[in-house]
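The other protein chains are all here in position, but one chain of the complex has been omitted.
Each chain gets a letter, A and B, in the order it is written, and its residues are counted from 1.
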Amino acid sequence: MQKHMAIKRSRGEVAFSVFNYIFFILLCIIMVYPFWHVIMMSLSSVEATAKGGVFLWPKGFNLDTYAKVFKDPSIWNGYLTTIVVTISGAFFGTLFTATTAYPLSKKDLPFSKTMLLLVLFTMLFSGGMIPGYLLMKNLGLIDNRLSLVLPGLVSAYNVIIMKSFFQSIPESLEESAKIDGATEVTIFWKIILPLSKATIATIALFTAVGYWNDYFSTVLYINTKEKWALQAVLRYMLTNTNQAMQSAGVTVAAATNVTAATIKSASVVIATVPILCVYPFVQKYFVKGVMIGGVKG
Amino acid sequence: MAVSKKAAPESFKTRCQRTWREMVKYRWLYFLLIPGILFFAIFKYVPMYGLKIAFMDYNQYDPSKSLWVGLDQFVKLFSKRSFIPVLRNTVVISLLKLIIGFPIPVILALMMNEMRSLKFKKVSQTLLYLPHFISWVILAGIIMTLLDPDNGLITQVIARLTGERVMVLTSPKWFVPMLIVTDIYKGMGWGTILYFAAISGIDPQLYEAASIDGAGKWKQALNITLPSIIPTIVVCFILNCGNILNAGFDQIFMLYSTHVYDVADIIDTYVYRMGIENADYSFSTAAGMFKSVVAFILIVVVNNIAKKTGNEGLY
Partner (left out) sequence: MKKRVAALLLSVVMAAGMLTGCGGSGDKAQGGSSNAGTETPVSDEPIDVLNQSETMKMAVVCLQGYTQPDSQIQKWMEERYNLDVEVVALPGWSDAVAKITLLMTDETQRPDIIWWWNMEEDFVQWVDAGLLVNVAPYMEKYTVMRDYYNSIDPGILFYAASDDGAIYRIPGDVAEPACETLWIRQDWLDNLNLEVPTTLDELEDVLYAFTNDDPDQNGVKDTYGLGGDGYDIRSFWPWIQGSGDSLGRDGFVRKDDGTYVYGPTTEDRRIWLERVAKLYADGVITPNIITDTDRDEEMANGGFGVTYNWVVYNNPSNGTMKSFYSTNPEAKWVPIDMVAGDNGNPQDDPASVAAWCYFGITNVCSDPERAYAIWDDMAKPENYIHRRFGVEGEHYKDNGDGTYEIIVSGDGDENTGQNIGIKLFQDLFSRKDECNIENSESTSALFDKVFENSRDAYKNMVEKKNPAAYVKNNELGTDVGDIAKEYMWSVIGGTKSVDDWDAYVQDVENAGLQEMVDELTELQNEQAKQYEEYMSKAAQ
């Protein structure tokens, strides 16, 4: 990086660089603002949210909404379920996506193309709600948290994306290992996976977000309220706000500091913040990958 | 498959033997495939018998009372008065999303790659991706707050600038552009990350060689970065083409209202409303199957075009 700075840059490049930074700063502001707005809403007084006018800072700062929402035990149960489901789902999902995509990226593997088509087919056609439910029932997984993990493990989309990444890895890297007598499993584990950190991070992220935002599996497969995923709890709150006011334990007499609007805002924050905290850890893999390119380039 | 092509003059028996030898040779690859195959077989293909419902008048509470009705459900779908306008809306909205939204992540990824400050790169990437974490239910709530006809921030800004109070959510003129913009807003970080991952896999030696040859940054981006991620771009493009009849149910469902049915009612929302009144499971399965068949054909066609033009394609 430092070396690079020393290289003379043309005027056009400098101008572009300036533009680039300004552009991204603006873009970031646009991306962040709605969330900033929601956070400020959730921290504002009822009057301010009702009358509007919350733009940059909370008006009539109060934390009552959060205090009330977190009193609802289903939020904590929801967090627990969602975190367990997301971590296990993202781990096994990414692993199985990779083990499926790698063989399919080998063109000389007999039937690889047929299998790829079969995978692709599932992206377009699905049996629907009731057959999916009956399958879970026959597997004995109704009202079991496993039913939130299993159906979403591997998606055709991710397999295809990963397969095309694997295809871009030069064959030569594998050849030498093959000569040493390593099996494909070893090559996959020792060579391919370490080379594909950015890709794996991407797919893991995609899978994790999928699990994090999934509420419909809860609707379909879970009956007991303690096992509901967080998004289902929040959706319940958003669509049944009056109901939510109740389960959040809002005393009518003291409803002064909490309204449906602030509860909605707070639930957005509650759903978003944890995954934001995790994201930077995943992200270092992208940046590292590029850094190797950058330093030498 | 490639094997069988090459071996065209061979007899069937030798071809089989050859394939078998290949399969034995690659036995470890098949071993890796086991969990994937199991997963797709059990969780994707077993429930697929449900597709038969599209050809039935299905009664899930007492399947013995279900009747085979052939293509009746499809005929019912196509003969609906609203079918043509709804199909048109679906195609228009998703084509606009594709044409306008598809190139943006590619451009962003290329631009971002040119940034020198690692920290800045990291921060902007995180923020760009932010909206994707949020489901449409929640995002729609934010959009509605911002576009509130009375005190929404954007409404007020527009009113300041033009002196006119534009009600985007109920205006047939502004609703579709709003859909496109918010869709890009939500999705561009996602695409950018995908291309960014592809870029990070590019062999650094290529850049080294180029800069020795005196190629500037601009040339490097055009001649090395872009061509290297073309396979990813093509794959994404084909997959997006398969989505042409999915104009975004969640997004539209959360935001639309009768005011904009003319321009924003898509197949999914229409079928959903039909379903509310009639609880017709067979009908909605038929509508879904119609969409899938169109997607299947489109993917095959676009994939073939991609291959003819010398690209990798999906399969």
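Please note the rule applied: a residue touches a chain if its C-beta (ideal position, glycine included) is under 8 Å from a C-beta of that chain, and two chains touch if they have at least 3 such contacts.
Owing to the predicted nature of the structure, the values given are computational and were not obtained by experimental measurement.
**Student:** Using the document's definition of touch, tell me which of B:M23, B:V46 or B:L98 contacts the absent chain.
**Tutor:** B:V46
**Student:** Among B:R18, B:K122 or B:R273, exactly one should touch the missing chain; which is it?
**Tutor:** From the options B:R18, B:K122 or B:R273, the contact with the absent chain belongs to B:R273.
**Student:** Give the residue, chosen from A:N158, A:T218 or A:Q283, that touches the chain omitted from the document.
**Tutor:** A:T218
**Student:** Can you list, in ascending order, the subunit A residues touching the missing chain?
**Tutor:** Looking at subunit A, the ones touching the missing chain are residues 46-47, 50-51, 71-73, 114, 117-118, 121, 129-131, 133-135, 137-138, 142-143, 215-216, 218-220, 223, 225, 228, 232, 235-236, 239-243, 245-247, 249-256, 259-261.
**Student:** Could I get the residues of subunit B that touch the absent chain, sorted low to high?
**Tutor:** 1, 4, 45-49, 51-52, 59-65, 80-82, 144, 148-150, 165, 167, 169-172, 257-259, 261-262, 265, 273-274, 276-280
Throughout what follows, only the chains that are shown with their structure count from here on.
**Student:** Let me have the rounded angstrom distance from the C-alpha centre of subunit A over to the C-alpha centre of subunit B, please.
**Tutor:** It comes to 17 Å between the two C-alpha centres.
**Student:** Inside the complex, what are the residues of subunit B that reach subunit A?
**Tutor:** Touch residues, subunit B against subunit A: 1-3, 19, 22-23, 26, 28-33, 35-37, 39-40, 42-51, 53, 60, 111-116, 118, 120-135, 137-139, 141-143, 145-146, 148, 150-153, 185, 189-190, 193-194, 196-205, 207-208, 211, 216-218, 220, 228, 231-232, 235-236, 239, 242, 281, 285, 288-289, 292, 295-296, 299, 312, 314-315.
**Student:** Sort out for me which residues of subunit A touch subunit B in the complex.
**Tutor:** By the definition above, subunit A touches subunit B via 1, 4-5, 7, 9-10, 12-13, 16-17, 20-21, 23-25, 27-28, 30-32, 34-35, 37-38, 41, 51-53, 55, 96-97, 99-100, 102-104, 106-128, 130-132, 134-135, 150-151, 153-154, 157, 159-161, 164-165, 167-170, 183-185, 188, 195-196, 198-199, 201-202, 205-206, 209, 212-213, 215, 231, 234-235, 238, 264, 267-268, 271-272, 275-276, 279-280, 283-284, 286-293, 295-297.
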